[in-house]
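Take a look at chain A:
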Amino acid sequence: MKRKILAGAAVAAAVLSVLTACGSGSGSSGASSAFNAGVAGVVNASNATGGTLNYALSSAGDSIDPGNTYYAFSWNFSRLYASPLLSYKPAPGAAGKDLVPSLATGLGTVSDNGLTWTYHIKSGMKFSDGEAITTADVKYAIERSTFAKDVLPNGPSYFKTYLVGGDTYQGPYKDKDPNGLASIQTPDATTIVFHLTQPFYDFNYLVADPQTAPVPADKDTGSNYQSTLVSSGPYMLKPGSFSPSSGYTLVKNPDWKQSDNPYDKQLVNQINVSFNVNADQIDSRLISGQVDVDMAGTGVQTAARNKILSNPADKKDSDAAPSGFLWYYPIDTQVIPNVDCRKAIEYAANKTLFQNAYGGQAAGGSIASTVLPQSVIGYQAFDDYEATTQPGGDIAKAKQELAACGKPNGFSFNIAARSDRPKEVASAQALQQALSQVGIKTDILQYPASTYTNTELGSPSFMTQNNIGMGTYGWAADWPEGFGFLYSIADGAAIQPAGNANISMVNDPQINQLLTTAGSTADTTTRNGIYAQIDKLMMGQADVLPELYATSLLYRPSNLSNVYVTQAFGMYDYTQLGLSSS
Partner candidate 1 sequence: MITFIIRRLISAVLMLIVVSIATFGIFFVVPRLAGQTTDQLAANFVGKTPSPSALHAIEGRLGFNLPLYEQYWHFVKAIFAGEDYSTGTAIVHCSAPCFGYSFKNQLQVWPQMMHVLPVTLSLAIGAAIIWLVAGVGIGVLSALRRGSLFDRAAMTVALAGVSLPVFFTALLTLAWFQSDIPIFPNAGTYIPLLSNPAQWAWALVLPWVTLAFLYAALYARLTRAGMLDTMGEDFIRTARAKGLPESRVVFKHGLRATLSPIVTIFGLDLGLLLGGAVLTETAFSLPGLGHFAYLAIENNDLPEILGVTMLAGFFVVIANLVVDVLYAVVDPRVRLS
Partner candidate 2 sequence: MSKETGIDRPRVGQEGFVDIAPEPSSSFLELRDLRVHFPTDDGLVKSVDGLSFKLERGKTLGIVGESGSGKSVTSLGILGLHKSANVSGEIWLDGEQLVGASEDHVRLLRGKKMAMIFQDPLSAMHPYYTVGNQIIEAYRIHNKVSKSVARKHAIDMLDRVGIPQPQSRVDDYPHQFSGGMRQRAMIAMALSCDPELLIADEPTTALDVTVQAQILDLIRDLQQEFNSAVIIITHDLGVVAELADDILVMYAGRVAEYGHASDIFRDPQHPYTWGLLGSMPRLDRDRADRLMPIKGTPPSLINVPSGCAFHPRCNYADLTGGASQSIVPELVDVGPGHQAACHLSAEDRRRIWDTEISPNL
């Protein structure tokens, strides 16, 4: 139910990254161009206006309708034309995970023991068609995007889970009641009140989703809305420019005022987005200056990576951005029920080989020993299985665990991998090789990425039937905080027959309870402690085998201004980009 997935099918294979280098860079604004300068500081800070920004994407994404999209880059980019209630602070480093008001006047006021959340929006704001923006438009946007899954299937379903009556409401297309969902109230045009079924103190993060960007009901065209959408942000869709196969153009929204939203920027005159451009071509156009931004934000392909890292002139224009992504193997606790057997796998696995499979220390990411990545709020460093101290694996310990498991000569199961992602296949081979050294015999089963997470790895019955104990996988949070990362992969209630993300089949009463507690705990420090606790529990039970904290090697053309990596999305902050020489 939760997560922000990495961009298109091809790109995950391309999460090429250099060692996270959070500490490097000056950290000061307006840093000069240097490798990783955009990770901790702003490169080329400028308020110069004018020019045209060209974005390119190797797929077409899912939708540009803010109510029908679930890609990280899309959540990042849609803020340019669809302002949600809240947004992320435009800043490099950890500050980028802070929430700031966008449409709203401030963060939500909570009352009723965490069950009621109230937001106010600024008055006098207008849509790109000149109509006033009201909280009724926000309410309608949430209703259509969350509850009309047959028409707009892609967005997340958090509001359905947490809002009173969300489990039965059918959405505004089927339910013609003009009052809509009763648990969202709009007492006046600038106030919106949410009534929850249970206390949920991460609610501010939910209203930073593009789902809360207002949609005027009379302009809604359902599944066609992406081609006619009405803007509430600094840019608007150029009429008639949208093509589902080739892209679209944004122009300045004349009805948007900088005074309403100090955090967004309206620097360039026009933004072109090209869909379905060959990934390698995006890289070469990026380096030659024909494309300004690789929209997916997941890093360059192998060819460009080699070119950039080996050429100092190119390398200084690149960043190894911590993507907030974890490469890991869920271990299906129903297929491999014995915890000692799972621990044997933890020890036997050769983490250096994983790193090589994903592109090496400099390009794949750093070796992971926890479930939570370093850039997620709640992360605490620990290492139960010598992942960082003995990355080549510990055969002796692994054999001890096998003996404890009662299978000193090993056992056998199958490993799943996405056939069209060579790095993941290489990783599976590395795992197979390491496990065979302690007598654990495995076969690698490959499936296409398009169905993998839904019908193979995402289907508990399929896993059991095919004796699949582990599978290559990657995960990132829907919001950069422990709950957003952990809920779907750790809560027993998140287990589903298809499209399941809790692949380990973790259904531990203690973890379930901790997650519920975290949601209803107002104090952030306490909450963050709980996430680390869950992390330790999962690792203690060897529910997952972490591989790498992923980084993406991003390239920034030298004339791009205000460039930095926002930790909210693990890529450049698209709301701030401009051109210094236009």
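The working rule: a residue touches a chain if its C-beta (ideal position, glycine included) is under 8 Å from a C-beta of that chain, and two chains touch if they have at least 3 such contacts; residues count from 1.
In picking the candidates, the idea was that all candidates are chains of the complex that A comes from, given by their letters.
Owing to the predicted nature of the structure, the values given are computational and were not obtained by experimental measurement.
Colleague: Judged by that same contact rule, which candidate in 1 or 2 sits against chain A in the complex?
Modeller: That would be candidate 1, which touches chain A.
Colleague: Within their complex, state which residues of chain A touch candidate 1.
Modeller: Per the touch definition, chain A meets candidate 1 at residues 1-3, 5, 9, 59-60, 62-63, 70, 144, 148-157, 160, 167, 173, 220-224, 226, 243-246, 275-278, 280-281, 284, 288, 290, 448, 450-451, 453-455, 458-459, 488, 494, 496-501.
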